[in-house]
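One structure, pasted below without further comment.
Of the protein chains in this complex, all but one are displayed in their positions.
Order of writing sets the labels: A and B. Residues in every chain begin at 1.
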Amino acid sequence: MTGQPVLSVNDLRVSFATRDGLAPVVNGLTYQVAQGETLAIVGESGSGKSVSSMALMQLLPTPPARVTGEALFEGRNLLTLEEPEIRKVRGNKIAMIFQDPMTSLNPVRTIGKQLIEPLELHRGLTGNVARERAAELLDAVGIPSARERLDDYPHQFSGGMRQRVVIAMGICCEPDVLIADEATTALDVTTQAKIIEEIKDLQDRLGMALIWITHDLGVVAGVADTVVVLYGGRIMEQAPVDGLFDQRRHPYTRGLLASLPVPGRNRPKKLNAIPGLPPDPLRLPAGCPFSPRCVHAVEVCRSDRPDVRWPLDDHAVACHFDPEELYA
Amino acid sequence: MTEVPTVAHRSRLRTTVETVLRNRLAVVGLIILGALIVTAIFAPLIAPHGINEIDIANRLSGPSTDHWFGTDDVGRDVFSRVVIASRVSLQVGLISVGIALALGVPVGLLSGFYGGKVDSILMRLMDILFSVPAIVLAIAIVAALGPNLVNAMIAIGIVYTPIFARITRGSVLSLRDAVFIRAVRSLGANDARIVISHILPNVIAPIIVQTSLSLAFAILAEAALSFLGLGVQPPNPAWGRMLSDGRGFFQQAPWMAIFPGLAIFVTVFAFNAVGDGLRDALDPQQRSVIEARGAGE
Partner (left out) sequence: MATVTGFIARRIGQMILALFGVSVIVFALIHFVPGDPVRIALGTRFDPDVYDALMKRSGLDRPLLEQFVAWLGSAVRGDLGVSFRSQQPVTGLVLERLPATLTLAGAALFLAVGVGVPLGVISAVRQGSKLDYVATAASQVGVSVPDFWAGIMYILLFSLTLGWLPPSGYVSLFDDPAGWLSHLILPATAVGLVSASIIYRFVRSAVLEAFNQDFTRTARAKGLSSRRVLWDHVLPNAWIPIVTVIGLQLGFLLGGVVVVEILFAWPGIGRLAFVAVGDRDFTLLQGTVLYIAFMFLIINLLVDIIYGWLDPRIRYD
């Protein structure tokens, strides 16, 4: 961590009231991000990664969802802010961009209007001034003929362009934190790489903290400073990116890395998938959530929740055993 | 040893039935329908009087222990007539929807699967049928063919064919390019096999929902037709016709019109309730043919 944390999340818990009971989706998530730092939150679908971020900005409908914990930003707990207050934060101090650019944009409104909305709301820009600024933003994210394209509709843009528009909407008020939830998953590999580059560029220029949510470890390597690995709504491992890839102490992280397909002629015949299925929030084991699928699991894993240990100052693992014991 | 968790496997039929049963309104609808079917089947046994038992002395009398729904202008027991008429309504409903299914689903399958010219022609045909409001078209058909029970069934069946065609076609279109179809095709399945064994089972859900809803409308349509004198002919009782007869005796004997209408209402309500329950269970995101209309043009 390179300085004071800009956002500090403590013991975030989110559960959903379903017909079949209370489903705990996020179970005690704790992390910090500093200015200019990039934190990657990695997990499978259903690991609670998206839900945790949406909870930060109170974007979850609170009858079915129950949120507890702390998310400290500018000295206040985001989770307990009143509606008018949290609205001032959304899109302004903390911005979130989502996965599918086709559905994330309103199909019946011009992108100009959609871009101007936050400018109007948070910066009080109107009329031509707002349009100018919007055109500048489109320019900044690499959209040609920005001024003319303000009056176009989302379906008139390609996938990569649309995502750039979404990014422009996200950074338009120069937020302190940008949360990118699977922002490049729906794009092809080349566009993915370009977009990642552009976001990192913007991050440098604006000094934003970046929270990158993904299931793709390959992306993580190129983007993150610190990585948090989630499973069953809990942190399994947390480390600086190099440390994670070099030392991969948690069995789940190992499994994830091992399952990455290896290009080249001497590939193994089979892909190494982690056996089993993602956990059902309604049926989590009492102990370690990964225990049903862990090849090293023993009785204590299933019955007792492992504490978070810190073998190194900046590297945490939630496992009953030391990696030396497991991988000797 | 690693314990690999599995997801409990419940058959789709079972989940559907469970969801429907959880919906109280749908359950009420099912009970009513059950009662209706029993009534229709055992009608002659249930009706205390004959449908043409004329009893002038007791004409236009109100509900009593002997005549639960009162008597009509020539002394016939309204209750018995309503009960017997249930057979007509159910018959017309089932057969006309059967016709609509038999015509509409194959058209939709062919249209969606083959696309191109076949699709254009068939859909134009369906559009033409759609161009005339349902009742008007039914009236015109019955007028041409002659007013009787069979023609009423045919007319309603034809009128509701386009809806089934549309729904089937819509579902087929969304499946046609699905990966699993390509997989099956690459295994050598021919067109007929693909359509019957693979596509049809997946489009059944919206068809089932529409069937229940169409049954409701078919019964309404039959009632409208017989109200206008274009359905079953006297002396056979039909709910719509009884309504029409009752009009002339509003002031003296309102029960002549109230009870048959109530019967229609309850029946239609039951079919709608069950249909809604089915829709929620089978496909909560089903965009009805009405919403799909724009996309299909």
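FYI, contacts are C-beta pairs under 8 Å (C-beta built on N, C-alpha and C of every residue); 3 or more make two chains touch, one makes a residue touch a chain.
Please read these numbers as outputs of a predicted model, since none were measured by experiment.
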{"item": "Candidates A:Glu44, A:Glu117 or A:Asp280 - the one touching the absent chain", "value": "A:Glu117"}
{"item": "Touch with the omitted chain, as defined above, among A:Asn92, A:Thr185 or A:Gln247", "value": "A:Asn92"}
{"item": "Residue in contact with the excluded chain [from B:Ile41, B:Ile56, B:Ala102 or B:Ala140]", "value": "B:Ala140"}
{"item": "Of A:Ala17, A:Leu59 or A:Val129, the one touching the omitted chain in the full complex", "value": "A:Leu59"}
{"item": "Those residues of chain B which, in the complete complex, touch the missing chain", "value": "25, 124-125, 127-128, 130-136, 139-141, 143-146, 216, 220, 223-224, 227-230, 240, 243, 246-247, 250-251, 254, 257-258, 261, 264-265, 268-269, 272-273, 276, 285, 287-288, 290-291, 293-294, 297"}
{"item": "Positions on chain A contacted by the hidden chain, ascending", "value": "57, 59, 87-92, 95-96, 98, 100, 103-109, 117-118, 121-122, 153, 155, 166, 169"}
